[in-house]
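As you look at this complex, bear in mind that one protein chain is not there, while each of the others sits in place.
Chain lettering (A and B) follows the sequence in which the chains are written, and residue indices restart at 1 in each chain.
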Amino acid sequence: MTTGLKIVLLLAELLCVSSAILVTFHPNILHAAVALLFAFLGVAVMFVYAGADFIAGVQVIVYVGGVTVLVLFAVMLTHWLYKVTLRDVRKKLIVPIVLLVILLVPAVYKSLVELASSSQNIAPERVAEFAGSAKTALIGQALLGNYLLPFEAITILLLGALVGAVGLARPK
Amino acid sequence: MNILDWAVSLEGYLCVGAILFFLGLAAVLYRRNAIGILLGIELILNAASINFIAFSKYRAVAIDGQLVTLFIILIAAAEAAVALAIILRLYRLRETVDAGEASIMRN
Partner (left out) sequence: MAQTCLWIVCLPILAFVIQVFFGKRLPRQGDWVSLAAIGFSLLLAIPIFGRLLSEGHVFDTLSFSWLSLPQTAGAFQIIIGVLVNNFTAIMLMMVTLCAGLIHLFSVGYMHGEDRYHLFFAYISLFSAAMLGLVVSDNLLTFFIFWELMGLCSYLLIGFYYKKPEAIAASLKAFMTTRIGDVGLFLGLCGLYAVFGTSQFESIYAAVASGAAESKTLLGMPALTFIGFMVLMGAIGKSAQFPLHVWLPDAMEGPTPVSALIHAATMVAAGVFLLIRMFPVLEASHTVLVYVAYVGAVTAFLAALLAIVQVDIKKVLAYSTISQLGYMVMGVGVGAFAAAFLHLITHACFKACLFLCSGSVIHSVHTQDMREMGGLKSKMPWTFACMLIATLSISGLPFFSGFVSKDRVLAGALAYGMEHTGHWLIPLLGFAAAGITAFYMFRLIYMTFFGSARDEHKHHHAHEQPIVMVLPLVVLATLSFAVWFSGPTGVDAFDQVFSVHWYEHAVAGVEKEMALPAPVEHHEGIHHVAHSLALIFSLVLAGAGIFFSSLVYLKGWISPVKLKSFFSPIHTLLWNKYYFDHLYINIIIQKGLLGWNRFLAAFDDWVIDRILVDGWSRIVLFIKSIVGLFDDLVIDRMLVDGSAGMTAMGGWAVRRIQTGKVQHYLIASLAALGFGLFYLIGMR
């Protein structure tokens, strides 16, 4: 992998992190939503580098094209835009949040490190070969093979979500 | 190990994922706006996706992680739709999207 490509990935990761910070702390919810869009894009780039180009495409279509737009709609529909203040925080909760972060960060870090180091090392050539191979057909076969049951369950779930969303948002 | 190599390694992915997770968690807890909470949830889900994709490439060397990610994305889409519908409903009912106000179930 050339240095240039690695730089692009690093930039994408930085984009993810910086956008995520904005999502979390930007007082204007509209701006936060737009920042989320960029975070999604960064994640999509990371997916491409991990050899998951099909998933990256889905990520862009569903998240960037669908969910973000949905969120923006919701933001605008709720008029929150015109009432934006810095008070969009829970001051009372800061202490428990800090405690929680202190509790969780080491735990998550430690478990991740253990997971990363626990399994045996895979030959880098195999990883590179896997990353370069075409996987969309495999995903399709897996969806209608081993993963048929979750696939069908997801379709039912989406149908339910569709009906539920319509039922909830319907006037009166 | 220079920073560029770290970026493409498993640790780099996991690190970004962890940061996204905690930022999402912070948003969920920190925001008063229900939509903000939703944004945080999306971040958390993306963090999980990143982890799955990373382990799929570097450890399993198989597509199963990618399939799980696919399902995560789909579930997230469904969840976003329903959540936003609930938020709009709440807004129509209460003229607010403050999650703290949505406590009519109490008592």
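Note that a residue touches a chain if its C-beta (ideal position, glycine included) is under 8 Å from a C-beta of that chain, and two chains touch if they have at least 3 such contacts.
Model, not experiment: these values are computed from the prediction.
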Just one of B:25, B:48 or B:88 touches the chain that is missing; which is it?
B:25
Out of B:63, B:85 or B:99, which is the one that touches the chain we can't see?
B:99
Identify the residue among A:100, A:143 or A:158 that touches the chain left out of the display.
A:100
Write down which of B:7, B:37, B:76 or B:97 is the residue touching the left-out chain.
B:37
Among A:17, A:60 or A:108, contact with the omitted chain is made only by A:108
Even though one chain is not shown, chain B touches it at residues 25, 28-29, 37, 99-100, 102-107
Residues of chain A in contact with the chain that isn't shown?
90, 93, 96-97, 100, 103-104, 107-108, 110-111, 114
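In this section, only the chains that are shown with their structure count from here on.
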What whole-Å value do you get for the distance between chain A and chain B if each is reduced to the mean of its CA atoms?
6
Contact set on chain A toward chain B in their complex:
1, 3, 6-7, 9-10, 13, 16-17, 20-21, 23-25, 29, 32-33, 36, 39-40, 43, 46-47, 49-52, 54-55, 58-59, 62-63, 66-67, 70-71, 73-75, 77-78, 80, 87-90, 93, 96-97, 100-101, 104-105, 108-109, 112, 115-116, 119, 122, 126-127, 130-131, 135, 138-139, 142-143, 147, 150, 154, 157-158, 160-162, 164-166, 168-169, 171
Chain B residues touching chain A - in the complex, by the definition given at the top:
3-5, 7-8, 10-14, 16, 18-27, 29-33, 35-36, 38-40, 42-43, 46, 49-50, 53-59, 61-64, 66-67, 69-71, 73-82, 84-89, 91-92, 97, 100
